[in-house]
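Missing here: one protein chain of the complex. Every other protein chain is in place.
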Amino acid sequence: MPRRYLSWMVAAAAASKTIIEVTVVGKDRKGVVADITNFIFQNGGNIEKINQNVVRGLFGMQLEASFVQAKRKDLDAGLKDLAKKLQMEIKVHYQEPDRLRNVAILVSKEPHCIKRILAGRKKGEIKANLAVVIGSEPSLKPVADEAGIPFHSVSHADQAEAERNILDLIEKYNVDLIVLARYMRILTPNFVWRYPNRIINIHPSLLPAFPGAYAYVQAYERGAKIVGCTAHFVTEDLDQGPIICQESFKVSDSDTLDTIKKKGQELEAETLFEAVRLYLEGRLEVYWGKVLVHD
Amino acid sequence: MPRRYLSWMVAAAAASKTIIEVTVVGKDRKGVVADITNFIFQNGGNIEKINQNVVRGLFGMQLEASFVQAKRKDLDAGLKDLAKKLQMEIKVHYQEPDRLRNVAILVSKEPHCIKRILAGRKKGEIKANLAVVIGSEPSLKPVADEAGIPFHSVSHADQAEAERNILDLIEKYNVDLIVLARYMRILTPNFVWRYPNRIINIHPSLLPAFPGAYAYVQAYERGAKIVGCTAHFVTEDLDQGPIICQESFKVSDSDTLDTIKKKGQELEAETLFEAVRLYLEGRLEVYWGKVLVHD
Amino acid sequence: MPRRYLSWMVAAAAASKTIIEVTVVGKDRKGVVADITNFIFQNGGNIEKINQNVVRGLFGMQLEASFVQAKRKDLDAGLKDLAKKLQMEIKVHYQEPDRLRNVAILVSKEPHCIKRILAGRKKGEIKANLAVVIGSEPSLKPVADEAGIPFHSVSHADQAEAERNILDLIEKYNVDLIVLARYMRILTPNFVWRYPNRIINIHPSLLPAFPGAYAYVQAYERGAKIVGCTAHFVTEDLDQGPIICQESFKVSDSDTLDTIKKKGQELEAETLFEAVRLYLEGRLEVYWGKVLVHD
Partner (left out) sequence: MPRRYLSWMVAAAAASKTIIEVTVVGKDRKGVVADITNFIFQNGGNIEKINQNVVRGLFGMQLEASFVQAKRKDLDAGLKDLAKKLQMEIKVHYQEPDRLRNVAILVSKEPHCIKRILAGRKKGEIKANLAVVIGSEPSLKPVADEAGIPFHSVSHADQAEAERNILDLIEKYNVDLIVLARYMRILTPNFVWRYPNRIINIHPSLLPAFPGAYAYVQAYERGAKIVGCTAHFVTEDLDQGPIICQESFKVSDSDTLDTIKKKGQELEAETLFEAVRLYLEGRLEVYWGKVLVHD
């Protein structure tokens, strides 16, 4: 790892500091930044990163702070009060490196990606508690059942309602990492902002090429000679989040759209699994939109 | 003005608070956010807005803070020390609503926009100290001379050097507002981040349509039936900054590219002038990328 | 009308030539261009315009030819044979300037645009046979009923099937012009290529700004100070077809998304109606992607 990338998280840990991540989501109003930052300062915290955004009147803030001595009880109580005062939803994530991570897998119809993750856990390639599988439809219930993981089918007739239901499940299972294993829906900022750098998606192209739907069709029609896939963190900008892993293969004249899709899907499964593995091993750091993979 | 837009600046002023704007630009390094925000907090300030960005290894931060009692001397000295420690360039702008604004006008070859501003000041339509005209070439020196304003021609053979020279002039003339009056160069983040919401440009299209060069040609070839122009604040994203004013006219079959350009240029001059006027009257507020025009 | 735009159609008519438009759509195969152009030539025609495209293996060709003496019977029979041989669907449109045009109006839920067209016909502002109204859902049946126009609701559960059903209706009613009066579906090339410059859509933005869905929301969030709408011919590129008419209005700080939508919808109705009127009066010529409006 090049020294210039020596993570402040690592440095903080070395200095036995505590890192907390705070997310704030709610209807936009003035004064939120001042109130939150003041609260952190008054409790002895240093603001290491801070980011805010507003989309369609919805405000989202992500903040990372370091504490020499974090009084978790005081922070929790204080932020709860602040949430009430500001009428915002505020959530705190404490970094507890030694705790087994709880993982939610979101799926639609395609089984190849979830199957690779399940196989990887079985083989001991990853250590994690695969806590819950959530489907935008019931197709993959048997896959979850066989692995002995709770499966919830969430109706997506109304996307906002679907997201509320998924958020409830995420909360209930105390989820640390959300894996979109060919989950074919687009999550809104209201969802995404609550889990910065905690949602991993697999996209069937070498982003930024061929974003959006029908990536293989687009690549095939464009005559691309190299096709691939990208595992990335999810942000409010569709298919533009930080890239974790990319894999590719060559296309020849004898390939059809079908053979490209088939090869692509195998690669998707491996690439997503690799990204999940790196995450669970604590080796990923996001820095200004780029993912650093630490040894 | 709708109540929900009641500016915190206005509110702060009403509460006799002082607002300061701080810009930080330099080679990206860890810990800058923590150091700057801590400094503000320890000096009794509330952080109202904070924004950071990194492009090509260059870090930029803009921050607005309110103080019940701002000790200008302490702030200046402290930030100077911080700049030395962090090896960053830090600048503070104090809001002094009653001071006459110093304006720099940047030009290339086209005279119509600068002429409108000069005429407007002569007629008393705006109150400002037109401090300096800077040209990417010497063509418009006579225009500045006639108005009795210092003119500096800055060679743009090397854009980075050109920007350093312009920044020196901006500093020397203590400029509050930079007006790009058909200045045909693209300013880099290193320049733009130092003057958030203080650089106004005129673009010859109804943005976001037809960004980039050759806007009239594009509109003409696309067969647009309405053509216009946009005055906007300049950000690091070309032609994507907050829109201040837009004006338009109808195109008919009898219009040629030449008649469109001619009508467009007249409109550019008026639209840029209107934006400058609104700025100087303190009526513009930028809020999440949108410009609010207060009465 | 500037002389340089003197239409060859007009010129052809003056020379008492006959103009025919031929569309060819089908699975891509070699030799089609040669067979069709040879046929035209051997029947004494001049090829004035010719355009081909392939999307996802579907071939589409549009061709305009002029004849000093067009033997309609021979052409019809020959093209029918050719269609069988090439296994392509071939259609011929003869220009019959004096015949009353048959118009199909496609709608979804919003009534403002269709209502304006119905009112315009009632007032005699346009002359046309409003032959059929086709809805992607049944909401607007009462509007068609009241005007005494047949209404067909076509299920869009499957877009390909929906298009086949609409094409059947279009054929049945011998439709010359298809008006998309806030029809909220995207037509595929298979549909669009059969009616080059015969499908008019209304889009709620000043294209090319804000294409796609949610145009008003996008304009509002971007802080556009001028908002408008565009009537355009439909091509296979969504929202990129030749622009017929554009209208706009100014947005002020007191406007909300709701007031913008309301003003926008009124303008949509007027703008689409104006485009339909110009079409029916034979005053529109499409020339290299631009629409010329003849006096």
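Going in written order, the chains are labelled A, B and C, and every chain counts its residues from 1.
FYI, contacts are C-beta pairs under 8 Å (C-beta built on N, C-alpha and C of every residue); 3 or more make two chains touch, one makes a residue touch a chain.
What you are looking at is a predicted structure, and each value in this text was computed from that prediction instead of being measured.
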{"item": "Neighbouring displayed chains - absent chain, whole complex", "value": "A, B, C"}
{"item": "Option touching the unshown chain, where A:Arg56, A:Lys172 or A:Lys225 are the choices", "value": "A:Lys225"}
{"item": "Chain not shown, touching residues in chain C", "value": "8, 11, 28, 30-31, 33-34, 37-38, 41, 46-52, 54, 66, 288"}
{"item": "Chain not shown, touching residues in chain A", "value": "1-2, 5, 206-210, 221-226, 228, 230, 242-248, 252-254, 289-294"}
{"item": "Where the unshown chain meets chain B, residue by residue", "value": "55-56, 217, 221"}
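By our rule, only the chains that are shown with their structure count from here on.
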{"item": "Computed distance of Cα centres, chain C from chain B, in Å", "value": "44"}
{"item": "Cα-centroid distance, chain A relative to chain B, in whole angstrom", "value": "37"}
